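Omission of a single protein chain aside, the complex is shown with its protein chains in their original locations.
A and B label the chains in the order they appear, each numbered from 1.
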Amino acid sequence: MRQIFAWLFLIVLMVFLVIGGFEMMHPFGEPPSTMDQYIIDNAQEEAGSNNVVGAVVFDYRGFDTLGEATVLFAAVMGVLFVLRASEKKEET
Amino acid sequence: MSKIVRTVASQLMAFVLVFGLYVIMHGHVTPGGGFQGGAIIASGVVMLIVAFGSGQIKKFLRERRLSMVESSGALLFILVAFAGIGTVFFYNFLVGSRIFGGIPPTGSNPGDVWTGGVIPLMNLAVGLKVTAGLSAAVLALALFSSGEEMEE
Partner (left out) sequence: MTETLIGNFPFVAAVVLMGIALYILIFRRNLIKIVMGITILSSSVNLFLVTLGYRAGGIAPIYTDAPEGPMVLPVVQALTLTNIVIAVATSALILSLVIRIYRHTGSLDSKKSRRMKG
């Protein structure tokens, strides 16, 4: 019974994504782009760098990079915390 | 591993370090930046772990030193972000000043390293953080599956 529900959910989701999604998407190669056109035109004067992606990551969207650094820190601390040999050996 | 693999790996680590630092520090001129350069140096450390075994690498890369490098990278990032607090939180206050303060001409040009404002400092901070973090995670995984644990 649970298998039938799982297959039904998967097939309905895939049909919706392939058919319904592509009627709502923009054609490939012509994205709507007013904000990105402003960033491409003004990145050399305002941020002073030739690399527009680097200027977006550290200057226009710097707050997201701060959040990403926090997630990286938390994940590394999680790995170092889980993988410690336990101090008391339990006798089973 | 055999003697050829160990010798070649220890000689190649110098080139990997130089290439990784080049990608980190030229992040505002060519494609690259902090995340990509940090991943390059961390993969060099993984090459050393595979060649020499995790028991020998554990004596050089202790957990406290890696944790200090990672925390100092995060602190440098936050300090540089707070230094422009006069206008707004992440303000680029070094554009047009004397440190890293050139402005490139509009359009296609051969790149100049002495541009970019606050971006090269942030690249260095994120590069330190990603290097130390990924090396510590892989070293902890390698040590745990061979039965020892990381030294304090």
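Keep in mind that, in the parts below, a contact is a pair of C-beta atoms (placed from the backbone, for glycine too) under 8 Å apart; a residue touches a chain by one contact, two chains touch by 3 or more.
What you are looking at is a predicted structure, and each value in this text was computed from that prediction instead of being measured.
Q: Touching the hidden chain in the complete assembly: which of B:V18, B:M68, B:I99 or B:L141 does that?
A: Answering carefully, the residue with contact to the hidden chain is B:L141.
Q: In the full complex, which bits of subunit A touch the chain not displayed? Write them out.
A: For subunit A, the residues touching the absent chain are 6, 9-10, 13-14, 17-19, 21-23, 25, 27-31, 33, 35-36, 39-40, 44, 50-53, 56-57, 61, 64-65, 68, 71-72, 75-76, 78-79, 82-83.
Q: Touching the hidden chain in the full complex, which residues of subunit B are there? Just list them.
A: 29-31, 33, 35-36, 38-39, 104, 107-111, 130, 133-134, 137-138, 140-141, 144-145
Here, only the chains that are shown with their structure count from here on.
Q: What whole-number Å value describes the gap between the mean CA coordinates of subunit A and subunit B?
A: Computed value for the inter-centroid distance: 21 Å.
Q: Sort out for me which residues of subunit A touch subunit B in the complex.
A: 44-51, 53-55, 57-59, 62-63, 65-66, 69, 72-73, 75-76, 79-80, 83-85
Q: Mind pulling up the subunit B residues that touch subunit A in the complex?
A: Result: residues 27-33, 63, 70, 74, 77-78, 81, 89-90, 92, 95-96, 101-106, 109, 111, 115-119, 122-123, 126, 129-130, 133-134, 136-137, 140-141, 143-144, 148-150 of subunit B touch subunit A.
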